[in-house]
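What follows is a structure written as structure tokens; I'll ask about it next.
All protein chains but one are shown in place.
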Amino acid sequence: MNIIENFDLFAPRLVDKKEYFCSGHRACQGCGEALAIRLMCKALGPDTIIANGTGCMEVISSFYPTTAWDLPWIHLAFENAAAVGSGVEAGLKALRRKGRIPDRDVKVVAIAGDGGTMDIGIQSLSGAMERGHDMLYVCLDNEAYMNTGIQRSSGTPMGAATTTSPAGKVVPGKQEWKKNVPEIMVAHNVPYVATACHSYPLDFMNKVKKARKVKGPSYIHCLSVCPTGWRSASEETIKLGRLAVETGMFPLYEVEDGKYKITIEVDELRPIEDYLNRQGRFSHLTPDQIENIQDRVYQEYNKLMDKVNGLHSWSDLKYEWGLFE
Amino acid sequence: MKKKKWPETWQEMNPGCMVFEPASARSYLTGSWKAQRPVWDDSKCIKCGICYIFCPEGCVSQDEKGFFRADLDYCKGCGICAHECWPGAIEMVEEG
Amino acid sequence: MIEIRWHGRGGQGAVTSIEMLALAAIEEGVYAQGFPSFGPERRGAPVAAFNRIDDKRIKLRHAIYNPDVVVVLDASLVGLVNVLEGLKPEGTLVVNTTKSPEELKKELNFKGTVATVDASHIARQELGVPITNTTMLGALIKAVQPIKLKSVEGPLKERFGRLAPRNIKALKRAYNELKIS
Partner (left out) sequence: MAKRVGMEVGIAAAEAVGMCNIDMAAVYPITPQSHIAEHLSEIVADGRIDAEFVTVESEHTSISCVSGASATGARVYTATSSQGLLYMHEILPIVSAMRLPVVMANANRAISGPINIWNDHSDIMPQRDAGWVVFFADNGQEVVDMTIQSFKIAEDDDVMLPVCLNMDGFQLTHTVELIEFPDQKKVDKFLPPRKPFATLHPDNPISMGTLGMPEIYAESRKSQDEALKNSKKTILKVWDEWEKMFGRSYKPVETYLAEDAEILLLTMGSMSETAEIAIDELRKKGLSVGLVKLRLWRPFPFEELKAAVKKAKLLIVTDRAVSFGGSGGPVFIEIKSALYHEKERPLVYNSIIGLGGRDVQVTDFMKIVEDAAKAGEKGIIRDYEFYGVRG
């Protein structure tokens, strides 16, 4: 098997060489989330302001009196990355209009983890998306509250053992399906929504670049492998992300003006065991339980493919973002 | 002059704990975390740069000849580069 | 100081009345307050609103318990709420009703001054709706002269724009048609 299928061989040379998220940050060995941020920043470039929700990435990057960021960066609290980001956007907009700062396109990007986005932060996220700020929101989803010690979130997949959804004698890990936040964002009529993973860096960076160009809100949901929380080998971070996509556990797609498109095609889904077996958090699952999860994965994948094959783009419908802009 | 790790007095604190020096986290050397380090066999390297792109630390860079090396001051020894290097040019070697 | 209590129903615009009266008084150069009863009452429910007018700065910040004047925007409230509550014995009651002041005086057994006008009829004729807040302002001004009739025109023009002339006409009619006993 060629492990870099779908990967343009020498393309890494084309990416921005500057590191906006610099060495010296204190993420765990093999942290997928730190890698995702590093790649995201390269795609965004220097004219970017980051609003970060509390979580691993905020903690590991901002030990006063130092910072890992070579971009303007702000953090207030756990659940308000979207709220702070929308304020930054509104502030810049007014100051630019009034000639108090250079008239230059500066993109505001709000980032938070799955807990900060899908659970405690979903209200501020929904509000910001509904208001239509010119802001990209990136959810770095490592499928549990890793910063506080691997507690279950609504992003945790069915069956996964966490410290609050343990694999008990009676209850085998988390008993609920993962919340589909990208779909909730699509329901907000956001012009650009995508899923991504650091294991497909060019796909991820292209999506970030696309989202950066959107005049209005956009959302990227980035699966970020966490070796600590998933109880996987640190060197397998990239591989696990790839397996999540190849098994259909986490399909990579984008929704542009309402039109779904798979960006990483998978000819035939691999069995989910290939993915689950490499992670300690699923090690307690019985074959029956795995089969149950497998059925749901197929079902969700087929639902997605229906949308990919069936929908018009809003641009076909003469949709325009904003009444008077 | 050695840079102070912490402000010594409250008077030295920046207002709002703002940090005015970007990328100053580089003063913290995470290289001490690693139990193994990557070693490149340049004869097998095809200079694709996959090790560079997948490094969570951003500590892999290309030298003048186009070969890649990790800055061991920051490399945490996660092993991703060696695992992802499909021509097999990187080997993880135990520290010490 | 003169203290006035207005009775109306939510949606009948008692709050506009107190605002217009306060603005007119302030325009005249005296001091005034206007404030609603601070409640969650909805459209239709009986509500009260208050005015204080004085030639000195007004420091009182609490509700009005012993008004000099009570204005009732809607005759149906008379039997429903005790419109006389706390009204000074020598005070004035101004009611939108078809009844004569003498009739009402007897009915309520009130010894002070009573003034009545069929404001609903005037409002229907002049404004096309039985909203009596501006009309009854004319009745109040006639009854106790808290301000000059002319002073209220400015605030009404600002508030009602092209509808102001009709409101002013209704207000003047109530002023002229008010019967006092």
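Each chain gets a letter, A, B and C, in the order it is written, and its residues are counted from 1.
We adopt the following convention: a residue touches a chain if its C-beta (ideal position, glycine included) is under 8 Å from a C-beta of that chain, and two chains touch if they have at least 3 such contacts.
Every value quoted in this text rests on a predicted model; they were computed, and no experiment measured them.
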(request) Sort by label and list the shown chains the missing chain touches. (result) A, B, C
(request) Decide which residue listed in A:E58, A:D203, A:E235 or A:E254 touches the omitted chain of the complex. (result) A:E58
(message) With the missing chain put back, one of A:S23, A:T48, A:T263 or A:Q279 would touch it. Which one?
(response) A:T48
(request) Determine which one of C:Q12, C:Q33, C:T97 or C:T116 touches the chain that has been left out. (result) C:Q33
(request) Sort through A:V88, A:A160, A:I238 or A:L276 and give me the one touching the missing partner chain. (result) A:V88
(request) Mind listing the chain C residues that contact the chain we can't see here? (result) 18-19, 22-23, 25-27, 31-36, 38, 40, 58-63, 65, 155
(message) For review purposes, identify every residue of chain B that touches the missing chain, sorted by number.
(response) 6-7, 9-13, 15-20, 22
(message) Contact with the hidden chain only, please: which chain A residues?
(response) 46-49, 51-52, 58-59, 62-65, 67, 69-77, 79-80, 83-95, 97-98, 100-102, 106, 123-124, 126-128, 130-131
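The working rule: only the chains that are shown with their structure count from here on.
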(message) Chain contact topology under the given definition, line, ring, star, complete or other?
(response) other
(request) Quick one: name the chains whose C-beta contact count is the highest of any pair. (result) A-B
(message) Suppose each chain is reduced to the average of its Cα coordinates; what separation in Å results between chain A and chain C?
(response) 62
(request) Report, in whole Å, the distance between the mean C-alpha point of chain B and the mean C-alpha point of chain C. (result) 79
(message) Rounded to a whole Å, what is the gap between the Cα centroids of chain A and chain B?
(response) 24
(request) Mind pulling the residue numbers of chain A that touch at least two other chains? (result) none
(request) Check each residue of chain C and list the ones that touch at least two other chains. (result) none
(request) Sort out for me which residues of chain B touch chain A in the complex. (result) 6-7, 14, 17, 19, 21-30, 33-34, 47-50, 52-59, 71, 73-74, 76-80, 82-84, 86, 92
(request) Note which residues of chain A are touching chain B in the complex, please. (result) 2-4, 7, 9-10, 12-13, 15, 19, 21-32, 34-35, 38-39, 61-71, 198, 201, 227, 233-239
